[in-house]
Structure formats: structure tokens, C-alpha cells
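A single protein chain has been omitted from the complex, and every remaining protein chain is retained in its original position.
Up next is chain A:
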Amino acid sequence: MLPELGQFALVLALLLATLQGVLPLLGAWRGSPAMMAVARPAAIGQALFVALAFGLLAYAFLHFDFSVAYVADNSNLALPWYYRFAAVWGAHEGSMLLWMLILNLWTLALAIFGTRLPEVFHARVLGVLGLLSVGFLLFILLTSNPFTRLLPPPLDGADLNPVLQDPGMTFHPPVLYMGYVGFSVAFAFSIAALLGGGLDKQWVRWARPWTNVAWGFLTLGIVAGSWWAYAELGWGGWWFWDPVENASFMPWLVGTALIHSQAITEKRGSLPAWTVLLSIFAFSLSLLGTFLVRSGVLTSVHSFAADPKRGVFILIYLCIVIGGSLLLYALRAPKVAGGKPFAPLSRETLLLIVNLLLTSAAAMVLLGTLFPLIGDAFGWGRISVGPPYFGSLFILLMAPAILLLPLGPFARWGRAEGRLLVRIGLQAAVSAVVLAGVLFAARMSGVPSWRAILGGLSSLYVIYGVLAFARKRWREAPRGRRYPAEMLGMLVAHFGVGIFLAGVLLTTALSVEHDIRMAPGQTETIGAYGFRFEGVTHTTGPNWKADQGAVQVLKNGHPLTVLHPQKRTYERGQVQTESAVEAGPMRDLYVALGEPLDNGAWAMRIYVKPFVRWLWGGGILMMIGGFIAAADRRFRLRREAQANASALHADRDPQPEGAQA
């Protein structure tokens, strides 16, 4: 009975979404306040029903209702309750429902906190989000219903993919979807602005905090995914350029371009069309990312090929959403360049260059991801491109962006002083060289690899730029106005980029990886660390048995810690490696069990990975930066709504030029 109720709730949500999608847009067009007033209650009602459906599915999992096919396929009696809850989004149907729920959360937030927006604009935004819901709910109900019954019900279910039975994985998809779906808000704002015509830059200011928060979540989602791959896959790798990762990375790149472009448009009125287009792209790539993984367009050879219905539905949905919005863009995008003029050397130009680089990088990733498909289409056979393609092109595209990064904040809007920028760039480069020299001399013997040198240099170069700008503000700006939240967020995020660079390049260059055979009692030495293998014992968990190794870690001969890597066999026979990591700010010690050899010996993987935490730390700093910037007082709507009502053009920035990020 309850699963049917869940399905019914989704049908009701679909009806409300249709109301929310149609009436407010009509009302905004015909000037009918009554029709526009439908938006909020419909959005709130829709969110309640989707949440009810989600809750009922979770209930079915928690109460072992194997008469629901999705529950029977993805859980069993031995699965602990927290993984049964996470199993709700462990496979296709449920993850689509999670996506939907999160779209509702964003819509709900907008319905509640957006009431100070002009009525017509608010109605349009909620209307656009309602239309997105309609398509998604139809997709769930017609092709991916999580409530389908399985009769007669089996006594026990199958199992949740053991790869997903990890705390990191329970947390990764919701956060990632918060980011993906969050871009729907910037998208809806752009579409509403296009529909309204007379595209002034006001809407961009309203859209900025939402975009920054979505971007922050997406950053965290990617960091969590990378961390999970590192901890769980047993390889010590943190990024593989596989289609699933690329799917989340493309919207991130375009989203990064978008938050910078929004800053230009909001502050200077320049490039409004570019900002609109990036908003559409960011959300389109999020949709594409969600679906590419699901549709069977790329992954079909293995599992999804059986169901072309989903693929076709997805294609139609993408055509309507993306094609429709790009058509609208083609018809309504601002005709004049608009905004204040800027010189060839100005902050606008620098940001534009960086944006083009980021967008090209996203296009490059898209091309690489779709390459097997393109190969088919032109009869070249299925060719996939691997990390060498992505790695080298990506570095090539990002290197100039990194070079420009410290200069951006120093460049004035409109016209920048070339001499100042050159001076800052040189200072940063020189101090990076000196500091890197000192650090390498102090920490290491021998000649470090070029990658390590590059890593240290680029990281210090970026960090010097950030600190130099922070110092300049400290000296020049009056107390209390030194670091508005928006600028603080920018500084924190850019600092994060510096930390991230150090993490990536130093880890890649300095990691020591030993794949060896170890007999009990044997010690393997890497640098100052000794790893003594004590042997393997058996242990059991709620739904797995494991061989658990004990490895005594010594530093300079003194005991440091004992690591317990596991090799788990789940009830359904799947084998999963659980690496053991002794984490530290300067290095990770990473031990994973390979396979048993003769006489109690095991193949072991022992890695020392210096600075690996820095790359996630950098990512988390970027996320924090995004959240801080979103909290800027300037973005609060109280003043905007009044200003908007009284005088539309009272939007000149009160700060002096160049003072703000």
C-alpha cells in the first residue's frame, strides 16, 4: 500500500509542477497577479509530495519491503540501516528521485527567500523551475519508477553495490546533486531575464549568491568523490578522467567561468550575453552529466542497452530544455554589447581570457568524453581517449589561467596599469623561486623532479599574489571595509587554488609507491618510514568477511601507528579493498592488501604520498570561498527590491573602482 502511495504522491507532485510551470509564466506574460500567485503554493506543495515519496521509498528500504523491485535489487537483510538508507540513491531510479527532491529544495528556498524579488520576475523564475520539474517527474514516472512492485516478493534482496558501501559514498551523491541542481537557479534567473526582455544587470546581482552556493556544493561533491576514489578503490589514485568524473567536472569548469562572468556583468554591466549563455551552459552540462551516465548513450555496451526508452526520453528532455533555452537566447539575447567600455588591458579582459580558457577546458573534456561516440558516428571505430589526452591538454589550458590568477585582483576595472601588473607578476615569480629554493633545500636531498619544482613554484606564485593583495587592502582600505565578504570569499578560494596546485603537482611528483610481496615480520622501508607486516587475521562485519592485515608503521625506528588494511568479501561474493591510511598534513601513509601468496605472505601496496591532503584541502577552501562570497551583504535583497521599485537605475556601485573583486 505504501509504495503505491509514494507513486501517487509523485503523480500529485507532477500535477502541481504543471500548475507551477504554466500559470505563473502565463500570468507574467498577461499581467495577471492571480495567476502569478499560484507559483509559491504550488512549489511548496510539490516539494511536500516529492519529499513524501522520497520518505516512503526510504521507509521501504528501512523495513525490508522486498516487494518493491528497487528495494529488492539494492538491499538485503544483512545490510546495516545507514547503508539501506543510502541505498535509496544507490542506483538509477532512486538517484533520479534524489535529484528531483533536491530540485524541490532549491525551488523551495527560492519560493521562501525570494519573496523580495519583483513579483513578475519571481513568478517567472519559479515557473521555469516548475517546467524543469515536470520533465523530470515524467521521466521518473514513465521510465524509472522506483515503486514498481516485484511479485511474488523474494525472501531476501540482492545487495547494494559494495563499492557504494562506504561513508564517503553515502554523502557524495547528495552533495554533488546539490551542486548540479543548484545551477538550475542561475539558469532559471537567466531564462526569466530573457523572457522579461530589457535585460538589465539587476538580475545578475540576485543570481550571484545562488550560483556561488551551488558552485560551492559542486566543489565539495567533486572533492568527496575524489577522496572516496582514493580511499576505496585501493589504488591511491584520486582522479581518473572517467566519464562519471568528467560529468561532474564539466559543469564545475563552466560554473567557475560563470561566477566570474557574473561579477563582470553585475559590477560593470559588460558581457551580459556571455553571462546568460554561461548560465545556460552550466545547467545544460549538469543535465548532460546526470544523463550521460544514465542514458546508455555512452555506457550502453554493458548494462543499460536494454532500455532505449530512457535514452530517447532523455534526449527529448535535453532538446526541449537546452534547445529551447538556446533558441530563446538566439531570439532575445541583448543586442548591444552594453556596460561600461573597457581597455584591452583591464580586469574585464583578464577575466574574459580566464573564462575562455575554462570554457575551452570544459569543451575539451566534453570532446574527450564523447570521443567513443564520435568515433562510431564517423565510422572510425570505438576509440576512447585516456588520461594522457586529458592530462596534457588540461595542463596546457590551465597554465595561462594560473599565471593570470594573482594579477586579476590588482587589475582595475575598465583600464589596468600594465606596469603594476608586470611588477606584481615578477614579484610573485621571484618570491616563488626563492621560497621554493629554500623549501626544497631544507626538505630534500637530491634533485627533485621538474613536476615537484613546478608544483612548488606555481603554488607559491599564486599564494604570493593572494597574500600581496590581502596586504594591499589592509594598508589602503579603511577599517571595517577592508575585506567585504565577497572579496574575502575570492581571496579564500584563490588561496585554495594555490594549495590545490601544491597538492596535485607535489603528490604526482613525490609519491613513492611500492607494490611488493611481504612475508610476516618483513619490513619495507620508504624514506624515514618503515612498514613491518605483522600478518593477516580474519574479521567480520555486518555483511562481509575480511582478511585484515596488521602493518606496524615506524618512523626513524620508533613506532608511529598500526594500520589495518582489509580485503572484504561481501555476502554476494564481491570483493572490495579497504585501504588503511595514516593521514597527515605533509604526507599520507597508504597501505592496501593485494592478494595472498604462499606461506602467509601477501602482495601489498605501500605508498607514501606527500601533500596529497592538500589537493582536497584546496578544494574545500574553494568551497568555503564560494559560501563566504555568497553571504555578502550586497546580495541581500532588502535594498535591491526597494531600489528596484523606486528607481531602476540606482544600481551604481558605491565602492570606488577597482576596490572590489
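Basically, a contact is a pair of C-beta atoms (placed from the backbone, for glycine too) under 8 Å apart; a residue touches a chain by one contact, two chains touch by 3 or more; residues count from 1.
Please note the rule applied: contacts and distances are computed from a predicted model.
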item: Omitted chain, identified by the protein name its UniProt record gives, among "Molybdopterin synthase sulfur carrier subunit", "Thiol:disulfide interchange protein", "Urea transport system permease protein" or "Multicomponent Na+:H+ antiporter subunit A"; value: "Thiol:disulfide interchange protein"
item: Touch criterion as defined above, residue of A:326, A:470, A:485 or A:526 at the omitted chain; value: A:326
item: Touching residue (missing chain; options A:370, A:467 or A:526); value: A:370
item: Residues of chain A in contact with the chain not shown; value: 273, 277, 280-281, 284, 295-298, 300-303, 305, 308, 311-312, 315, 318-319, 322-323, 326-327, 329-331, 333, 370, 372-374, 376-377, 379-384, 386, 567, 573-575, 577, 594-596, 603
